[in-house]
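Reviewing the structure listed below.
One chain of protein is taken out of this complex; the other chains stay put.
First chain written, first letter: the chains are A and B, and each begins at residue 1.
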Amino acid sequence: MNIEGKACLMKIYVGESDKINGRPLHEEIVFEARNAGLAGATATKGIMSFGASHSIHTMKIFAISGDLPVVIEIVDKEKKIKKFLKKVDQLIDGSKKGGLVILSEIEVHKYKKGEKYQDPNSS
Amino acid sequence: MNIEGKACLMKIYVGESDKINGRPLHEEIVFEARNAGLAGATATKGIMSFGASHSIHTMKIFAISGDLPVVIEIVDKEKKIKKFLKKVDQLIDGSKKGGLVILSEIEVHKYKKGEKYQDPNSS
Partner (left out) sequence: MNIEGKACLMKIYVGESDKINGRPLHEEIVFEARNAGLAGATATKGIMSFGASHSIHTMKIFAISGDLPVVIEIVDKEKKIKKFLKKVDQLIDGSKKGGLVILSEIEVHKYKKGEKYQDPNSS
């Protein structure tokens, strides 16, 4: 897979406790991104947020609630990212918890697999 | 609130231990973003950094110092983000710890509130 050159970064903001079919929404998004053959995805947990799927009351309530934000970043060619948007919409809508999805143009300078990914049959 | 289409992502890099009026700078920025009626904000804690508000000596010193980086991401229409910049400047200047603020153009594909945000008086 070569995705170097102009490409797209999708960022998805959801809540850590949001679920879809009984499973964490952010995990489902990462698994589905892989199933869709996308080049890569990285999920990161935040410490505080408000917005589509969150509310701030006080930090105490926030900390107790455990409803921390998770941001998922997915990189691939625009065409593949746009095709995957339908699946992301489906998952977020199914969770009934809302979310934010943004896209931006980026340039992929390097996309290189580690040696552990070399085909074991190749010399 | 509908922010779909062309919009702006503001990223603010500060130190976790930076304070303004005795309170954590990054929390104040998130609260003020909400007070300003912005669409959403997410704060994430990093593990290592240098730059406007940090210095690296060795990882040991860094780990002991506890002065870890925090990145705050705020998304809204450019006009609202640009208006909020004055408040961000004020907070960072007030902390006397410095910081980095960057802006980039993005496209909001989806901004959807969870069901818990529905007006309880609506049917």
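Just so it is clear, a residue touches a chain if its C-beta (ideal position, glycine included) is under 8 Å from a C-beta of that chain, and two chains touch if they have at least 3 such contacts.
Predicted model only: the values in this text are computed from it and were never measured.
The chain not displayed touches chain A at residues 7, 9, 26-27, 30-31, 33-34, 39-45, 70, 73, 75, 104-117.
The missing chain lies against chain B, touching residues 10-11, 13, 15, 18, 44-56, 59, 69, 71, 85, 88-89, 92-93, 95-104.
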